[in-house]
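Just below is one structure, and these are the notes that go with it.
Showing chain A:
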Amino acid sequence: MWFRIDFHSSKPIYEQIKEGIKLLVLSGKLREGEFLPSIRSLAEDLGVNLNTVARAYRELVMEGVLEVRRGEGYVVANTKREVLQSFLEDALRNVLKDCKTAGISEERVIEIVREVYGGEGGC
Partner candidate 1 sequence: MWRKELKDLRTRTLVFLFLFVGTFIFLVVMKDYTRSLSELLETAPKGLLERFGMTEEFIEKLGDWNFYVTTQWYGKNLGQFIPLFAIIVAFPLVAREVENQTIELLLARLSRKTVFFTKFSAPLIAFSIVTVAMVLLPLPVTAFLKETLDAGTVGKYLVTHLVGGILWYCVTFFFSILSSDQVRPLIISLALLGGTTTLGIVRRLSFLNTFAYVMKGDPTFPQTLGYVLMSALIVGLSYRIFLEKDF
Partner candidate 2 sequence: MLTVRGLKKSYGSKVAVDGVSFEIGKSEVFAILGPNGAGKTTTLKCVLGLRRPDSGEIKLAGSFSYLPEEKNLYPYLRVKDTVDLFERIGKNFKREKAISSLEKYGIDPKLKVSELSHGMKTLTYLSLVLAEDVDLYVLDEPTWGLDPLARSDVLNALRSLTYEGKSVLYTSHILSEVEKVADRILIMKAGKAIIQGYLDDVKASYKLVVSERELDGYLLKRTKKELIYLVRVDRIPEGVEVRDASFEEIFEAIVRGERDVA
């Protein structure tokens, strides 16, 4: 399993790992009940420290995204989509706040939303 980690980002690495895993679950690449790689295996693949992966897994367990199966490892839990995608929604909210501050109208924003989602009105 691999996704890109930006070591120089202000976003902590464990946070990036959490988001990476959430995206995999959201997109269906990781299914409920599927086992995640061991901490060491993921650390090796991503090129990060054990502590970082351990922390990411720990917090995902606390958030209810993962479950620990004693003696076997970490497994994807049955999580509500809202939990998984909340980080993306927060990011969207921040961008929209910046747009609002910059004076971009609500109509324009909705135009763009339709463009991306392939609805009417965009060209």
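In this text, contacts are C-beta pairs under 8 Å (C-beta built on N, C-alpha and C of every residue); 3 or more make two chains touch, one makes a residue touch a chain; residues count from 1.
Basis for inclusion: all candidates are chains of the complex that A comes from, given by their letters.
All of these numbers come straight from a predicted model, not from anything done at the bench.
K.L.:
Please find, within this complex, the candidate from 1 or 2 that touches chain A.
P.N.:
2
K.L.:
So in the complex, the part of chain A that touches candidate 2 is made up of which residues?
P.N.:
Those in contact with candidate 2 are residues 7-8, 10, 12-15, 40, 43-44, 47-52, 55.
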